[in-house]
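Quick one: structure below, then a few questions.
Removed: one protein chain of the complex. Kept in place: all other protein chains.
Per-chain residue numbering starts at 1, and chain names A, B and C are given in the order in which the chains are listed.
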Amino acid sequence: MSHEKYASVIEVLHECMEACNHCYTSCLQEDNVKEMAECIRLDRECADICAFFEQSLTRDTPYVQELAQLCAKACRDCGEECAKHDHDHCQKCAEACRKCADECEKLVS
Amino acid sequence: MSHEKYASVIEVLHECMEACNHCYTSCLQEDNVKEMAECIRLDRECADICAFFEQSLTRDTPYVQELAQLCAKACRDCGEECAKHDHDHCQKCAEACRKCADECEKLVS
Amino acid sequence: MSHEKYASVIEVLHECMEACNHCYTSCLQEDNVKEMAECIRLDRECADICAFFEQSLTRDTPYVQELAQLCAKACRDCGEECAKHDHDHCQKCAEACRKCADECEKLVS
Partner (left out) sequence: MSHEKYASVIEVLHECMEACNHCYTSCLQEDNVKEMAECIRLDRECADICAFFEQSLTRDTPYVQELAQLCAKACRDCGEECAKHDHDHCQKCAEACRKCADECEKLVS
């Protein structure tokens, strides 16, 4: 059963989506929002891709490989951008993105 | 912080989305798939609405009331349909939908 | 057939989603991005809700009323925020949002 087989990936995707959206809303409230523009943009991309992949896994999608590659790339990009910023939400998001990228890459054969 | 304030609702929404998508893929593989058509249709509606509400809550959406009403209705409908069928995945989905509808209704003031 | 019955609403929802996402990416590149923070946030909310409603209509969702109410509210809010800003993308987005809110309200009985 798909949602059991992929239970740990689904959890990591969920945590990453949450971290990205929390970083997104927090960045929009920072004083230096101008410097956070790319972080905001990649947070949304990454959150949406993680959420899409997460739901796809619960319905046994035939596109695990393609989605894992896409998601790994989005997580790497978002994690690298977040890592540049000192805000606590950015550092936490960078960590969640790295963890998620690692999990996604394990799915790519 | 939105994703902490709504942590328990987010968890229930996630469980309901998973139960609906598992019921959806399982119904499509049943021998009596014809009798499951409405269940399949409502499973998808409910899963998509739960997933949408779940992600919205993690980004501090201003539309909690409207989304909670929509989601409560979709969960009630899907839960009632699922409850009619003896398949284990339908019974489990009915239970997840009832729980989620209850949580959503608590959010509606 | 759902996608024919709702063809004109689907088109307006699509135009509004496009205008919101164009405004969103443009706001993130403006010099005064700090003043655009609420516009960015509501652009994403509105784009996502329009896209969700649009796809739901093409699959004959039973939740037209609830989705139309949600979408009308998101479009009103986003349109009012966009209307405050002189950027061309904001003014165009405000217009698309107003048009979409009007169409959604017609669906609410």
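The working rule: contacts are C-beta pairs under 8 Å (C-beta built on N, C-alpha and C of every residue); 3 or more make two chains touch, one makes a residue touch a chain.
From a predicted model like this one, the values you see are computed outputs, not experimental measurements.
A.B. asks: Which of these, B:R41, B:K73 or B:H89, touches the one chain of the complex that we don't see?
C.D. replies: B:R41
A.B. asks: Can you name the residues of subunit B that touch the chain not displayed here?
C.D. replies: 25, 28-29, 31, 33-34, 37, 40-41, 44
A.B. asks: What residue numbers in subunit C mark contact with the hidden partner chain?
C.D. replies: Looking at subunit C, the ones touching the missing chain are residues 1-3, 10, 14, 17-18, 21-22, 24-25, 47-48, 51, 54-55, 58-60.
A.B. asks: List every residue of subunit A that touches the chain not included in the displayed model.
C.D. replies: 42, 44-45, 48-49, 52, 56, 59, 61-63, 66-67, 69-70, 73-74, 77
Keep in mind that, in the parts below, only the chains that are shown with their structure count from here on.
A.B. asks: Taking the mean of the CA coordinates per chain, how far is subunit B from subunit C in Å?
C.D. replies: Each chain reduced to its C-alpha mean, subunit B and subunit C end up 25 Å apart.
A.B. asks: Where does subunit A touch two or more other chains at once, residue-wise?
C.D. replies: Each of 25 in subunit A touches at least two other chains.
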